[in-house]
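With one protein chain withheld, the remaining protein chains of the complex are depicted in position.
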Amino acid sequence: MDEIQEALTKTSKATKKDRFGRSVSLLALILILAVVISIFWFVASKGLATFFKNHVSLWSFLTGTKWAPGQVDAHGKPLVGAAPMIVGSFLVTFLSALIATPFAVGTAVFMTEISPKRGAKILQPVTELLVGIPSVVYGFVGLTVVVPAMRHLFGGSGFGVLAGSMVLFVMILPTVTSMTVDTLRAVPKRYREAALALGATRWQMIYKVILRAATPGILTAIVFGMARAFGEALAVQMVVGNAALMPHNLMSPSATLTSILTQGIGNTVMGSLENNALWSLALILLLMSLVFNLVIRAIGKKGAM
Amino acid sequence: MNAKQVDKIATGILYTIAGFVILVLLALLGYILVQGVPNLSWHFLTAPAEAFSAGGGIGIQLFNSFYLLILTMVISFPIALGAGIYLNEYANQKSKVIEVIRTMIEILSSLPSVVVGLFGFLLFVVQLKLGFSLLSGAIALTFFNLPLLTRSVEESLRTIPNLQREAGSALGLSRFETIGHVILPAALPSIMTGVVLSAGRVFGEAAALIYTAGQSAPALNFADWNPFNATSPLNVMRPAETLAVHIWKINSEGIMPDAAAVSAGASAVLVIAVLLFNFCARYFSKVLYRQLTSSK
Amino acid sequence: MVEPNQLVFTDEMPDHYIMDINEDKHEVALSAQDVEVYYGAKQALQKTNLKFERYKITSLIGASGSGKSTFLRSLNRMNDDVGTVKGKIMYRNLDINSSDIDVYEMRRHIGMVFQRPNPFAKSIEDNITFALKQHGIRDKDELAKRVETSLKQAALWDEVKDTLHKSALSLSGGQQQRLVIARAIALHPDILLLDEPASALDPISSAKIEDTLLELKEKYTIIIVTHNMQQAARVSDYTAFFHMGEVLEYDLTRKIFTRPKVQRTIDYVNGNFG
Partner (left out) sequence: MKQKWLWSLIAILGAVALTGAYLTKDKQQTINLNAVGSTALQPMVEAAGESFQRDTPGAYVNVQGGGSGTGLAQVQSGAVDMGMADMFAEEKKGIQAQKLTDHKVAVIGIAPILNPNVGVKNLTTQQLVDIFTKKITNWQQVGGANQAIVLVNRVNGSGTRATFEKYGLDGHFSAEGQEQDSSGTARSIVSSTPGAISYVAFSYLDDKQVLVPKVNGVQATDQNVMNGSYPIWAYEHIYTKGTESSVLQKFLRYLDSDEVQRKLVPQLGYISPHDMQVQRDVDGRTTPVK
């Protein structure tokens, strides 16, 4: 065997390095996985205790409309009906996404198709900055600006689903916008050129070509924004009113899963029904997050085809 | 109406929407700054907070925020980098297992931070007896930060064309060398953007810290930099209220007469800090990129 | 010059005409034995047997999707991640397609240049020295020497000798491709695989690359995939014609272009097809 043959059959330094790199990076991934699994396990075990240990029926938990974990109803069953919060969470989420979508898509189109340079210069940094503003500050601004504005415009106390949606709208706007921008930028240039070469106006090109091509990406951005909105706690809590009541209109104070969870958790004792019921809310949040993710994946797959 | 008129109207509408959005965003920023900046002074930035009398500052909280951010990044960045590299460079992209793992990480990222905070509280503060400390806070923030950072690393790596990887392997370089010396430097600006964005989120996070790093800021001795001493600023085992937690606290339970002013001032400082941080990181990454990609 | 009567031809099937190289008279640098490639369940390359003579240029021609690039990439196992490669690839009496072979070490000896220039985002000099350093060459003089010789061999030295510290990305496409070739030969490989190295370039750059290849032939065994008939005719000694995932004809280049034996080859080189 000559030298080269020997070198070829031996494990080279490069291979060793590669094994090292692979193991180290795999280790990092396993670490994250361990974190994720332990958090899931933690939430699930606490959240399921409501049903298995405290014997609350799942059905009454999901459909019951009275939330007062410390009290019992006429049959001696604890009052843990999460329906108002579930409805409240979905309402603010969909409403904020509904308001944010036209603005986000419009702004993104402006940034990519109409004025790429100015758009990027102003909006990019502003967007990134807004992500860094703590939700407490959003809530604070909501409390001092949005709630009084709602009160003047629509009457009532100002607290409610609409105020929550307005605050969330501003919070998810940067995320949805920047994700939409990424999608629009990914539309191949030749689509634009082809459309313009065929004599289409810019609007026709945007509307008929670019937006069509980018629809899956835009949908993903919106669902992503919704997932964010669904999990947001502090800011919503400050303006939504936190009344565990079925919202009967957009101006009535309501509650979301996160707002009840966040403010209740410190006042309950670990292991008690009151506490477990709150963890059940967290479990719903987790499952919803899973649903949003699956939706995003499904859209992504459809778009790829 | 012909196509040209429609085009003009549509363009006008787009201008209006973009203008409106910019207006809303700038108004929000402006509101925070206008409310807060008049309260800023050197004293405010450096003095310790007062619990129930006027004239308190945010010095310790400001320091804590930065220190905690650095600690969090030191812990979470290597892990996120490793995991991101594995997911994009080593993992079999068609594998179902990898897809499940990705989904799980994504779900973690949309979990409300208060849940992460409580988990951290029960695990680190109580079980592992780390107490309310910077370390507990940094680990909790790491949990909160990892999914986003991993995702952004992975996506940054994905934008680097396969040609570069092929170039490396055709030269007999291991994937590890190619990643370390070619792919990562090329992906650096985009990774940095991800880091800056997540740093902003970490900097402003309150809910995950209330139960981990704590809500009190004991006096620090800024002459003592020995990390093992109780009052040293560098001690990672001390409780540390951050700026965002401080804002939360004074908004909810503050009984000092100037609570509103302190809150507005602190919010402005937070926003300015994030702003500065963004600019510095951007500049730094540009310089680094230039240095790594070509010697001059 | 290789004479036709020195070559031995094997089984003359109606639609195949595969030359074998007499290993007593010609040194074979690399040979593929029953190489098949699958992408998932789809077979991209039928069983292929080809021998490559040392210090010669062999062209692989054929229409898009005929399997020529797939075959080339299998020769230094660039297809490991995307598909399954069956069969043996013999190099120095070793089957380099076996798991006993260290892939990275093997690729130092069998280098590759791709269709699109892919210099690293580093300086011109670092592009060449980077891999060398990783392979353990630290000596500064040695590194400088390799940079100079490889750039000279790739006919790029005169154009860049004063700007070695500039980013490689500032070069033109043709220069980048020659830099990539220089980068590959700086490692002193045995065999150089080129996957349509000139297809993305203008005619002048393309001509320069051809000149480079003819010079490199002195020291390297070269296998090149090309779409350009004239290029294949100009630079190569042997040509293999690929069609629908198999080799239909393999012969001396001038025979392929003047007296092909298989009808499809005639069609292809005359431009009636593909």
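Each chain carries a letter (A, B and C) given by its place in the written order, and its residues are counted from 1.
Note that a contact is a pair of C-beta atoms (placed from the backbone, for glycine too) under 8 Å apart; a residue touches a chain by one contact, two chains touch by 3 or more.
This one's a predicted model, so the numbers in the text were calculated from it and none came from an experiment.
Student: Relative to the complete complex, which of the depicted chains are touched by the chain excluded from display?
Tutor: A, B
Student: With respect to the chain omitted from the figure, which of B:109, B:215 or B:242 is a touching residue?
Tutor: Hidden-chain contact among the options goes to B:215.
Student: For the full complex, which residue in B:16, B:93 or B:252 touches the chain that was left out?
Tutor: Residue touching the chain left out of view: B:252.
Student: For chain B, which residues lie in contact with the unshown chain of the complex?
Tutor: 51-52, 125-126, 131-132, 210-211, 214-216, 218-219, 226-230, 239, 249-255, 259
Student: Please give every residue of chain A in contact with the chain that is not shown.
Tutor: Chain A touches the chain not shown through residues 66-71, 143, 147-148, 151, 157-159, 237-238, 241-245, 253, 255, 262-275.
In this text, only the chains that are shown with their structure count from here on.
Student: Counting only C-beta pairs in contact, which chains form the busiest pair?
Tutor: A-B
Student: What's the distance between the Cα centroids of chain B and chain C, rounded to whole Å?
Tutor: 48
Student: Provide the list of chain A residues touching at least two other chains, using ranges where the numbers run on.
Tutor: Residue numbers touching two or more other chains: 14-15, 18.
Student: Counting only residues that touch at least two other chains, what does the list for chain B look like?
Tutor: In chain B, 172-174, 177 touch at least two other chains.
Student: Note which residues of chain A are touching chain C in the complex, please.
Tutor: 2, 4-5, 7-15, 18
Student: Help me check something: in the complex, which residues belonging to chain A touch chain B?
Tutor: 14-15, 17-18, 20-22, 24-29, 31-33, 35-40, 42-43, 102-104, 106-107, 109-111, 114-115, 119, 122-123, 125-137, 139-141, 145, 170, 173-174, 177, 200-204, 206-207, 227-228, 230-234, 258, 261-262, 265, 270, 282, 285-286, 289-290, 292-294, 296-297
Student: Spell out the part of chain B that touches chain A in their complex, as residue ranges.
Tutor: 3-4, 6-7, 10-11, 13-15, 17-18, 20-22, 24-26, 28-29, 31-32, 78-83, 85-87, 89-90, 99, 101, 103-108, 110-116, 118-119, 122-123, 143, 146-147, 150, 172-177, 179-180, 193, 196-197, 199-201, 203-207, 244, 247-248, 251, 263, 267, 270-271, 274-275, 277-278
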